[in-house]
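Next up is a structure, given as structure tokens.
The complex appears here minus one protein chain, its other protein chains still in place.
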Amino acid sequence: MLDHTANGVFPIAPTPFDAGGQIDFASIDRLVEFYRGVGSNGMTVLGIMGEAPKLDQAEAIAVASRFIERGGSAMPVIVGVSAPGFAAMSGLSKAAMDAGAAGVMIAPPPSLRTDDQIVTYYKQAVEAVGDAPFVIQDYPLTLSVIMTPEVIRRIVMDNPTCVMLKHEDWPGLEKISKLRGFQRDGSMRPISILCGNGGLFLDFEMERGADGSMTGYAFPDMLVDVCRMSKAGDRNGAHDLFDAHLPLVRYEHQQGVGLAVRKYVLMKRGVLASDAQRRPGSALSAAAKQEVDYLLSRVARVDPRAAL
Amino acid sequence: MLDHTANGVFPIAPTPFDAGGQIDFASIDRLVEFYRGVGSNGMTVLGIMGEAPKLDQAEAIAVASRFIERGGSAMPVIVGVSAPGFAAMSGLSKAAMDAGAAGVMIAPPPSLRTDDQIVTYYKQAVEAVGDAPFVIQDYPLTLSVIMTPEVIRRIVMDNPTCVMLKHEDWPGLEKISKLRGFQRDGSMRPISILCGNGGLFLDFEMERGADGSMTGYAFPDMLVDVCRMSKAGDRNGAHDLFDAHLPLVRYEHQQGVGLAVRKYVLMKRGVLASDAQRRPGSALSAAAKQEVDYLLSRVARVDPRAAL
Amino acid sequence: MLDHTANGVFPIAPTPFDAGGQIDFASIDRLVEFYRGVGSNGMTVLGIMGEAPKLDQAEAIAVASRFIERGGSAMPVIVGVSAPGFAAMSGLSKAAMDAGAAGVMIAPPPSLRTDDQIVTYYKQAVEAVGDAPFVIQDYPLTLSVIMTPEVIRRIVMDNPTCVMLKHEDWPGLEKISKLRGFQRDGSMRPISILCGNGGLFLDFEMERGADGSMTGYAFPDMLVDVCRMSKAGDRNGAHDLFDAHLPLVRYEHQQGVGLAVRKYVLMKRGVLASDAQRRPGSALSAAAKQEVDYLLSRVARVDPRAAL
Partner (left out) sequence: MLDHTANGVFPIAPTPFDAGGQIDFASIDRLVEFYRGVGSNGMTVLGIMGEAPKLDQAEAIAVASRFIERGGSAMPVIVGVSAPGFAAMSGLSKAAMDAGAAGVMIAPPPSLRTDDQIVTYYKQAVEAVGDAPFVIQDYPLTLSVIMTPEVIRRIVMDNPTCVMLKHEDWPGLEKISKLRGFQRDGSMRPISILCGNGGLFLDFEMERGADGSMTGYAFPDMLVDVCRMSKAGDRNGAHDLFDAHLPLVRYEHQQGVGLAVRKYVLMKRGVLASDAQRRPGSALSAAAKQEVDYLLSRVARVDPRAAL
């Protein structure tokens, strides 16, 4: 079961589809092996970049179960259970935990505005997911819900099952520092902080006190290495590797188009059989594919894993 | 099957729950009899005010099926199938149509902005719901998607299965006039226009060319009478009855609180066994209940049906 | 100077323009006499419905000064000083107070989300307006900023010059009750609460503890009478008069179109020389004018002041 000591890299797994929009379970199996092979510490499935809203509930459960089953005990799986209502959230969460998930991730609905609305929402969500350990997803750029560090502290302190923050506020470096300060001054119990936002600030996020990365960048191996080097104190080494990837990280971070880039690269890496998305999805133009290929060739000058 | 000649009153049916949050099927049966008894022309279920997002898919299908079964052939049922993704929309739509629904209603997701995004969304939604006749829900106040009359015309002309507009733009009188103008100048085929927005402008909407009402105001009998009088040319009679109800219509139209008012009155009318909502829901304070009771007593001076 | 004992009706004054878009000062003079004549307790100028953003700063000062000068000591004037930045707010506020304004009104910019952002904004705004008594404008429908009662209390308690709330949350009845409860339990010092939202809930707002009305409905005489009757305990009398106007109140309350209705009626009442708005403005269609005329004729059956 997930707890506040979780750290390292939990890639946001894409959901593989074939060209007809059907779930491609063979590619799920390859994804799990890939994540395991690069040294991931776990996986996160059915996130926003996992195209979760495009699946119906039976499909969602099937996808989560396959990841969990293939991952086995060594690869804890966090399952995104954000839903328009608590009945759907509860059903998905129960199914995921029954299948062996390590915890669930909950994003706030875009309509929330005030501090109290956010805190109340998480209290109700916890009633829906029961005693499953849960992750707060803090992603204002997409969700348009702004949680101050104080609000996050209230959620953490109100709900003992809250064990992790998926940090993707933007900008967000000061937020990490502030939350770690809350822990030091004793006003908040420790939580795990894994960072998203496509990895765009992972270099400094680690230095500010993050425990690792939770994003779907197509080179989780780089994320693993940067986290490792950063924790080991090899600042320049971590930045050197990170900076070599940054042009591609930035390119993949584009809203809307980003998932197409990610799946295209994972396909080139032999992990996904297809880069298809379910509709409504984005697709890369010929020009965009050439740009990605060019970026890969440039990354490869430093990191041979990008030579595809 | 629903077509563009649909008219009269299709109440937005609430979903009845008991105090524990379970679906109350006996109250559904009473609702159907109630709607039939007051002269409704059909029903709309699983709308926003039907707490649709709070149901999981199996529950949603069960609720829609019960309404359809009890309504029988004389009471066509429109089923809201708005969903975060097309897989869920497709599954719910298929189940509803298989159960005998007359058509489906589709609201645009709040993220849509440009004219083309809206038109494209409906094109993809039609692929999801197949040949089910469908209703466009145009409700910017809640959905924050703004559809110009020209965009609605594009959706109508692009999709032969589009047969109705649930009109609840606000303000929206000119929009009705403009759409009817499109029909007159031959640039748009005829569609049915039923009006929502809690009924707040039904008096003038009918005069502008609407075909009827699709809202959940707790006195659908008033809606039926106003539509009938307005169509019969009894302008003053229609306004007199409407105005007598307007203080309560306005009170029920409050965002968030409105559904609690509606269920409270329907409970007082003996239709619902409970005014409970599923969480997260709103509840009436003691002061609010007294205000509603006072308004009912005032309406009753003109319309004895409000003497509860 | 404005203080927390302010009560009664402070109409939101429109800014009169001629057909060419120039400010019509003669109509300002008539407006002041009109407001005085119907028993208003003050006036509010340069609000959102005063087309304030369409004026440049010199014009804004000229308009405010004319209202103040004509109003004299018996008609305190509140000047809206909301601005994209504090330099403009400060300049306008200083000019208005120098010209004899009783206080200023400040709306939050739409970008604010968290409780702390809102509280901080008002702290900075107070630095900009100095010791001018100020009014919080709480209008989420248009401004999309949501202030909880607790946030309003923080603003009141942080800033001794905060003397009034322009209440136009929607729905908002419980907010009045809650704020008055804060006063009773001693956690907030008394403030004046005047209600906006086009007057749509004035009947109950007074019963919940509001001190009066601050809206621009074209019959401020009705607002004065309703406030008076409500305070005198004549509940039925207040509702009878209010309900007679409600169909028109509702019609005028339409976003976008509402100001055109208001100016049209004020022109018919002989107060404004023209119903022109500066661009970008709204205009009434022929159908809309006929609807307003019809509503006036119906109001006139109960309130002869509407016989125009």
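For this structure, a couple of remarks:
So that you can tell them apart, the chains are marked A, B and C in the order they are listed, and the count of residues begins at 1 in each.
Everything below uses one rule, namely that a contact is a pair of C-beta atoms (placed from the backbone, for glycine too) under 8 Å apart; a residue touches a chain by one contact, two chains touch by 3 or more.
On a predicted model such as this, the values are computed, not experimentally measured, just so you know.
Which of A:I23, A:V38, A:L246 or A:A273 touches the hidden chain is settled by the complete complex: it is A:L246. The chain that is not drawn here is touched, among residues C:G37, C:P53 or C:P160, by C:P53. Contact with the chain that does not appear here is found for just one residue of C:F34, C:F67 or C:Y121, C:Y121. The chain not shown here is touched by just one of A:Q117, A:Q254 or A:S274, and that residue is A:Q254. Residues 113-117, 146-148, 150-151 of chain B touch the missing chain (whole complex, contact as defined above). Interface residues of chain A facing the missing partner chain: 170-171, 173-174, 177, 200-201, 203-204, 207-208, 239, 243, 246-247, 250-251, 254-257, 285, 287-288, 291, 298. Summarising the interface, chain C meets the missing chain with residues 51, 53-57, 59, 84-88, 90-91, 110, 120-121, 124, 127, 278-280.
Just so it is clear, only the chains that are shown with their structure count from here on.
A separation of 33 Å divides the Cα centre of chain B from that of chain C. We define each chain's centre as the mean of its Cα atoms; on that basis chain A and chain B are separated by 39 Å. Between the CA-based centres of chain A and chain C the separation comes to 48 Å, rounded to the whole angstrom.
Counting partner chains per residue, chain B has no residue touching two or more of them.
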